[in-house]
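Here the complex is missing one protein chain, while the rest keep their positions.
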Amino acid sequence: MHVILKNYQNGRHSQPIVKTRTEHIAWRIGGPQGSGIDRIATLFARACALSGQQVSCRREYHSNIIGRHSYCDVSASPGPITCHSESPDMLVTFESESLCRHLNALTTPGYVICSADDGEVDLASLSYLDARLQHDIIEQLTTLGLPATSSGLLEMARQHGVHTFAIPYKALLSRLADELGVARQRVAAAINIMAVAISSSMLGISRGSLERALEKVFPGQQDVLEMNRRALAIACQYAQDSFEPLELQLPEPRGDTAGLLLNASQSVALGKLAAGLGFQSYYPISPASDESVFLEAHNRVPLTNGEESGPLLLQVEDELAAVTMACGAALTGTRSATATSGPGFSLMTEGLGWAGMNEVPLVITLYQRGGPSTGMATRTEQGDLQSAIHGGHGEFPRMVLASGDVEECFYDAAQAFDYAERYQLPVIHLLDKALTSTLQTVPTFEMSRLQIDRGELYRPGHEPASAVPRFALTDSGISPRPLLGQAGGQHWLTGVEHSEYGQVSEDPVMREQMMEKRARKLLQAAQEIPTDEKLRLYGDIDAAFTIISWGSNKGALLDALKRLAHEGISARAVQLRLLWPFPGEELEAILATAGPLVMVECNYSGQMNALVKAQMGRGCDHLVVKYNGRPISGEALYQVLQQIHEGKAEARMVLRNPYE
Amino acid sequence: MHVILKNYQNGRHSQPIVKTRTEHIAWRIGGPQGSGIDRIATLFARACALSGQQVSCRREYHSNIIGRHSYCDVSASPGPITCHSESPDMLVTFESESLCRHLNALTTPGYVICSADDGEVDLASLSYLDARLQHDIIEQLTTLGLPATSSGLLEMARQHGVHTFAIPYKALLSRLADELGVARQRVAAAINIMAVAISSSMLGISRGSLERALEKVFPGQQDVLEMNRRALAIACQYAQDSFEPLELQLPEPRGDTAGLLLNASQSVALGKLAAGLGFQSYYPISPASDESVFLEAHNRVPLTNGEESGPLLLQVEDELAAVTMACGAALTGTRSATATSGPGFSLMTEGLGWAGMNEVPLVITLYQRGGPSTGMATRTEQGDLQSAIHGGHGEFPRMVLASGDVEECFYDAAQAFDYAERYQLPVIHLLDKALTSTLQTVPTFEMSRLQIDRGELYRPGHEPASAVPRFALTDSGISPRPLLGQAGGQHWLTGVEHSEYGQVSEDPVMREQMMEKRARKLLQAAQEIPTDEKLRLYGDIDAAFTIISWGSNKGALLDALKRLAHEGISARAVQLRLLWPFPGEELEAILATAGPLVMVECNYSGQMNALVKAQMGRGCDHLVVKYNGRPISGEALYQVLQQIHEGKAEARMVLRNPYE
Amino acid sequence: MATEQSHSAFTAKDFQSQQINDWCAGCGDHGILRGLERALAALGRSPDEVAVFGGIGCSGKTPYYLNSYGVHTLHGRLLPFATGAKLANPDLTVIAVGGDGDGLSIGAGHFVNVGRRNLDLTYILFNNGVYGLTKGQASPTLRQGEQTRSMPQSNIQGHINPIMLALSAGFTWVGRGYAYDVKSLSQLIQQAIEHPGIAYLDVLQPCPVYNDLHDKAWYGERIYSLRAEGHDPVISDSSDEQGSQEKRVQCLLKAQEWDEQIPVGVFLQDLTQPLFLEQITRRQPSYARMPPARIAVADAAGRPLSDLSQLFTELEVS
Partner (left out) sequence: MATEQSHSAFTAKDFQSQQINDWCAGCGDHGILRGLERALAALGRSPDEVAVFGGIGCSGKTPYYLNSYGVHTLHGRLLPFATGAKLANPDLTVIAVGGDGDGLSIGAGHFVNVGRRNLDLTYILFNNGVYGLTKGQASPTLRQGEQTRSMPQSNIQGHINPIMLALSAGFTWVGRGYAYDVKSLSQLIQQAIEHPGIAYLDVLQPCPVYNDLHDKAWYGERIYSLRAEGHDPVISDSSDEQGSQEKRVQCLLKAQEWDEQIPVGVFLQDLTQPLFLEQITRRQPSYARMPPARIAVADAAGRPLSDLSQLFTELEVS
């Protein structure tokens, strides 16, 4: 169920449920953390992909290790699928908390695959359920005269047109145990696989695809694999025997899906490896550390010349160390990076300034999460834009890039090093939790698209053997860069204002020259970088109805455009990619013909809107924000854009959904 | 010499020297650090004040303990004097480095009081002189056919119409030693006092004023005082005997100067004591730590009821500790603060976010200095505005105030605690190095103008004895605040997104409510705070020619307005004081009738201009910036405003001066 | 030293909050929580006289589960937060609890510097060898070469010995407990709180989810009691210089033990060091009567109570 409630108060919502369908299926699975939910969602996603679908999955989870609620959405479509859905067609679950959280979100008609084994559960006993939601649900049930129990819930769902299927997992597991001749508890984990098998079967996914997916997702030893295969067989058989095929079926594939299935952390990690990452220091933090852990596990990289190399990954004592250590490594000519999230980035701003002042090519991958403070560590937000652009005292050049989807992450992660080395400055690659937990099918990355630029390096011989003018004043602002340890490249560096030779200088004139030199590098970057890297335009490029957004909203934006086009509404979307230096000139041309102008952001205040206003002198006519910690979906965005199109929208529109 | 050089290149300047005079004298003393320069400038300033003048002094010094160059400017006037001068009338010095640095800056006619004892100094031997300046000066001399020596310099000065007076200090000191019957080295330090005495004498300052000033500035033991008094007598006598009174004389007083003579750190410290500061943790950093050291030395505060109290000052291990410790103290109901500068503030942003999230009344006094990174620790800049407003990840309410002069510092420092407690949020009091090293005469602070507001406190009894809803959702966004240790006030606090009771909550609805609640507090503040606290208007309030600025530029602004008025140019100036929440409504009314609109800032990029543009959708027509680490003066600002008025100025104007 | 629980007006239950606990089943944290509840009850202070500060990590959630003032701070910063509260309101019983990553990695600078202030504060470190909440990376107490369940490679960094660190940082009470022995642990916690200066209590805390190397069985074989062995940890005014020195050396030797046997109990209690609050009072006598939290700022009409006239005179022009 999707709601946009401007006057949403006290956890009640008052507007009607609105649905829009496109050619895809949306599948959701919910359950406690630690019960393997994410792994089986991957299994389902892979089975879809192997059935010729493109998939886009997202994962929502609490900042907790075991027990609290988590869920995964898998959307599959034979065509491009850029976004998750807030209103799944099918819900798979084994317990009542998931029913409470998701039943109201289901489409009509929707399908629930649940367990027949659980006895009646009193909803008041669900301790992990948020008080607000518990209260809402019980009130809903009471109004309908239904008991506040699991069966009351299912009854309510049925009254809303949802089909419920209770599966006798216990019996199926017993059968499995018997077949394998082992004790029942040995096969308990197979319940997950059975659930996927049953729901897949009902959706028309072939057993072959499921089996192939199984091998990839649960490789394991032969006996485990065998158990899983059998579980699958039993469950598929059961489904075939028990249920008619549903009206809802996986759409017909248009051919085989090729390419990769991965999430943004992996994509970024691959981009870094492709770019020749040599050193990454990090301090664990959600959601950034997944990338570093992946890199640590893949730190042996074959080279095309038959040799082997690979980055040194180091978990360090804190983010102050992470950023400064990466800086130290970068000084030697190593492609160096660190990756972090909100609180860690706050701690890095002093080091960032040093990198700016010393013109150090350093890449910081910043995975935004819900703030402020510790905030919502495992939820999404685009709340760190201002901090990425302005964080740190004083004024120094930096670049900020934001990728829009899993595919862009790869190329941008690699590109970031080129920018860093070409302009000799820190580059912040801005991502968010929504992207990291988005698992998508993407075309296989083309290494040949990468053209590596290491920037201007100092070559000894120009100067007498003594010191090198590391900060030589040049027209571009870029000085040939000597490396620490380079023979004949001896030089000084300092965070203090300095002369061309890195000597402390408080001379007012030298100060001005250095401030200007550093600033010129950004002008240079703004001139050289191609428009396509700065911003991308989608939809009807001549439309006046213009939507601007950035980062992970790209998926929702594309989805919404498709829906608008379907309704015959002509619109175009601008995805801002290079956020700093701000692509003002390129945007100017677009703004000139824009109206209404809409900004879409996943934060409270509309940080990009403020940035556009500061840079262009014109704010957007409508600001659409979402700040409940969950990503914007295409369907929700579509709805609000439609309202804007109809002139029914206010200047500030908040996207809300109490069931996600 | 004042220059505005748009095309200033390679340390050469090409524009003519421009001078403007107002009714004041400008006196400068230069010399190596550690030689007591600042103390004798204070002596001179105090003597002027005791002669019925108002004074404004500034100090420039290197980030070094002993040896590098420093200088002080003292401007004195019988009327309001808000600003230093870039073109002093008189220069007092004992050595050649000062001559190199300041001779070119003197007015014509100007006066130099130097030492007759120093032999010929080869300017190429001055190791602390910046290479650029050394090169410039030697070239100047060479062009004039003069030797690159101290006497060459003096000769050049004379050719430019400067009067030079070489004082035989050695002889005078010998006389002093003889009179006291002690060895000559025992009285060596008295040279400083003699220099002040001689220059004062020549300017017509009475010996009585000098003597009274001496007692205040060099209290010491009786014998030291006696030595100093005698030194003064000898020097005054010498001056009277040797020189005619100058054309340049201290202006006639209009009456006695009452009030205080102090700098901004002291003023802020007094404001904090007045407001009942209970705890301040700090980590040493220039220029912030002067305030904390002053507070530590004045930590015993009598109360009007006869008791004694006083803040606990604690030097801690770093700024991470400073901000979080002050936070911890604030939770108990203590008025708590910390004070820092650029690098320290960068380290504090994570703690700042915690305070925002937990609605902690915390005051952070931020003394801006030249950035980025370690930057120019002892030079000024307004480079931390964006960082103060946006620093830290995620979005949380905070307030940012900027004081314009030493007097405002007192009231604003006190006010900051009221805002902090009323709106339950961190308040950043934004100052800069220019202000801290501005010593000014101000009217004695009126305690009766302070009306202390401690905000809404939780009173037990409303609720059952168990937990208190610390974050109760209210219309104003302000929840009654329980204190740590308050009987019956038990509650939870957390940087994680939370319920009204401070329990972790990842509920999407609760999240929205909390974000909205916190944001409402700023709306409330914007509504309640009187316009005068938000911005102040000076000059001809109906003029269209409008200059906006903030912070320590106020002094230059008032000075420039006076000069413009003198030229018959009608203009008004807006001093922005409450920088966040931004006083958009109040400014709107002014902008409606403004043209040309000018922004004046002491930074490179024009951060306030960007803020105004982001908030108002309109940038200024002209941006006047200075970023060489020195404050803007009234005369320089006046010049550029005049150019703007004449339509001769570009959109971006940079104030430069190679001789400061 | 631990007083009997009987005469307290409060029971462990009074210190249990209603908040939902989301630690894993079998986690050592549960034992520490029980130990805290019991120790607090035994102390006889009411919940609103106690403030518990938590770091960030699984361990850092402890304050939610206790019925007292509970402050969930920032990763690595719990000690300065706790110090600020204690200095401002010395009547509070202040306890800081956090993980080994929190205290020895990102918070190590505060760990060391808090030892310089002999403040009446209790710091309990949940030593599980891993970063629990961020999914099992090595913490600084994990030894070189060890590889727990979720690490992609074995640990290449050395470990920090927190007992040694506390001793060298100047903590005046240093002990170690074991999370699965709630009874002894609660006594240790009580002693640590009752110590008038700065106390460090290391708690061996199994994390069954991520640390598969140091589990109940592993600890069970190694742990022994210092007290049972006759170790006397107290340095008091009556100790002579040589006796004190010997105690310190003894302590350092005990602190080295790990692979074969692991001592729990009190390593050192030094009662000869000046207390921080007394030092403050010496230079600022009003602190004793009017610590920061008790300073009256204004009268009922909002008029400031500070009388700055003397200071104004000092700074007067004339």
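Note that the chains are named A, B and C in the order they appear, and that numbering of residues resets to 1 at the start of each chain.
Following the convention adopted for this analysis, a residue touches a chain if its C-beta (ideal position, glycine included) is under 8 Å from a C-beta of that chain, and two chains touch if they have at least 3 such contacts.
Please read these numbers as outputs of a predicted model, since none were measured by experiment.
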If the full complex is used, which shown chains touch the chain that is missing here?
-> A, B, C
Hey, which of C:44, C:158 or C:285 is the one touching the hidden chain?
-> C:158
Where the complex has a chain not shown, which of C:18, C:168 or C:261 is the residue touching it?
-> C:168
In the complete assembly, which of C:34, C:116, C:135 or C:149 touches the absent chain?
-> C:116
Looking at A:166, A:189, A:260 or A:590, which makes contact with the chain not pictured?
-> A:260
Tell me, which residues in chain B touch the chain that this view leaves out?
-> 34, 62-68, 127-128, 283-286, 289, 293, 296-297, 315, 317-319, 343, 373-374
Chain A positions in touch with the non-displayed chain are 46, 49-50, 212, 256-262, 266, 270, 273-276, 278-279, 281, 298-305, 307-312, 314, 316-318, 320-322, 324-336, 350-351, 354, 414, 441, 444-445, 447-448, 450-454, 466-467, 483-496, 502-504
For chain C, residues touching the missing partner are 104-113, 115-118, 140, 144, 153-154, 156-161, 164-165, 167-170, 245, 248-249, 252-253, 256, 273-274, 276, 279-280, 283
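The criterion applied here is as follows: only the chains that are shown with their structure count from here on.
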Per the centroid of Cα atoms for each chain, what is the distance between chain A and chain C, given in Å?
-> 38
Residues of chain A touching 2+ other chains?
-> 62-63, 343, 373-374
Mark out which residues of chain C touch at least two other chains, giving numbers and ranges.
-> 56, 72, 74, 76
